[in-house]
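Removed from the display is one protein chain of the complex; every other protein chain stays in position.
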Amino acid sequence: MIAAAAVVLVVSMAMVLVRALRGPTLYDRILAANHMGSSAVLLIAVYGFFDGRPEFLDIALAYALINFIATIAVLKYFAYGDLGAAGVREERNDA
Amino acid sequence: MPDILADLLLGIGILFTLAGSLGMLRFPDFYTRLHAAGVTETLGMIAIVTGLMLKTESSGTLVRLVFIGVFMLVTVPIASHALAKAARHGGVRPALREEE
Amino acid sequence: MARKIAFAGILGTLWILLSGHYSPLFVGLGVVSVALVTLMVHRMNRADGTRYELRVRWLAFGRYVLWLFVQIVRANVEVARLAFRPRLELSPRMVRVRALPRTELGRVIYGNSITLTPGTVTVHLDDEEVEVHALTRESAAALESGAMGRRVAELER
Partner (left out) sequence: MSTWHLINAGLLGFMVAVAIAVAALRNLFAAVMLFAIYSLSAATLFVALDAVDVAFTEAAVGAGISSILMLATLAATDGREKQHRHRRALPLVLCLALAVVLFAGLHDLAPVGDPAAPAHVHVAPRYLSETATEVGVPNVVTAVLASYRGYDTLGEAVVIFTAGLGVTALLGGHFRRRRSGKNGDV
């Protein structure tokens, strides 16, 4: 079942990749990249078990962190056009 | 017995992962695809991670799996919400159907 | 100060759990890392100055998580069925729901719970209401019944 899970995860990543290539909007691509990141976390975890080396989970864990931070950073860029802006505070001042 | 349960959970996990990716391909606009992505990242992820938990004896591995699961459950809705908000902010109009 | 110590304690526990090595060199490296991160967070707090209070009824919160899990499973089955159906039967819509929780933390829990259940995504959240994109009429109706909002409101104290 572990091998099947790994293969299915690769197949589903391929499906998401098609979405990333087709777009059409930029946000579809960001969503696809984020989603592929989540699938990759699962794939790395499953692959560790498939290979008999569950220590690989450290990478899955690190990747889960990076995936989230990268997505938020990218979105912050699109929302404020600047990575250094203190987005939350600006918004609170507006409200 | 735990082994059968683990395989069952992995099976459920890959079923929902596949459903999420299929939705990503088939659903008509960005916002609906966001829902599809949620399927993989919630139940698909929970089932796979729990299935793997049942397959391990080492406590270190267990701790890491718990961290992965909890961390993804905390971050996934934040990322989805940020995406939805950014897309609306960026002018992506949702395709709506209001039949009533 | 108590906050800083608690924060450093959490980081240290995390380090020990993930490291698994207890030689002086590694514990020393861990202490240095924890001290550095605590210092950085201390300076960041000074920069943006926002504080968040985590005050919920923890027992009720545990019950809520279980309830939410059941909702997540149900919603997942629903959306997965839609994805596998040969004909797409979506009726996407935007709905506005009054935000029942009063506190900031309650509304954050509410908004995240809505997003976490597939079929509904919080698009906007302010003091009065949440704006939600729903995949089907059923998921929108389930949200408009307000069951989730009431449950989150009960967590606040």
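Residue numbering begins at 1 within each chain, and the chains themselves are lettered A, B and C in the order written.
By definition in this document, contacts are C-beta pairs under 8 Å (C-beta built on N, C-alpha and C of every residue); 3 or more make two chains touch, one makes a residue touch a chain.
Just so we're clear, the structure is a prediction, and the values are computed from it rather than from any experiment.
Contacts of the undisplayed chain with visible chains (whole complex): A, C.
Where subunit C meets the missing chain, the touching residues are 21, 23, 25.
In the full complex, the hidden chain is touched by subunit A at residues 3, 6-7, 10-11, 13-14, 17, 20-21, 23, 26, 29-30, 32-33, 36-37, 40, 43-44, 47-48, 50-51, 55-56, 58-59, 62-63, 66-67, 69-70, 73-74, 77, 81-85, 90, 93.
Please note the rule applied: only the chains that are shown with their structure count from here on.
Subunit C has its Cα centroid 15 Å from the Cα centroid of subunit B.
Contact with two or more other chains is made by residues 20, 22, 34, 44, 64, 67, 76, 78, 85 of subunit B. Multi-chain contact residues of subunit C, defined as those touching 2 or more other chains: 18. Taken in their complex, subunit A has these residues touching subunit B: 1-2, 4-5, 8-9, 11-13, 15-16, 18-19, 25-28, 30-32, 34-35, 38-39, 41-42, 45-46, 49, 54, 57-58, 60-61, 64-65, 68, 71-72, 75, 78-79. For subunit C in complex with subunit B, the touching residues are 17-18, 20, 72-73, 76, 79-80, 82-84, 88, 90-94, 111-113, 115-125, 133, 135. Those residues of subunit B that touch subunit C in the shared complex are 15-16, 19-20, 22-23, 26-29, 31-32, 34-36, 38-39, 42-44, 46, 60, 63-64, 67, 73, 76-78, 80-81, 84-85, 88, 94-99.
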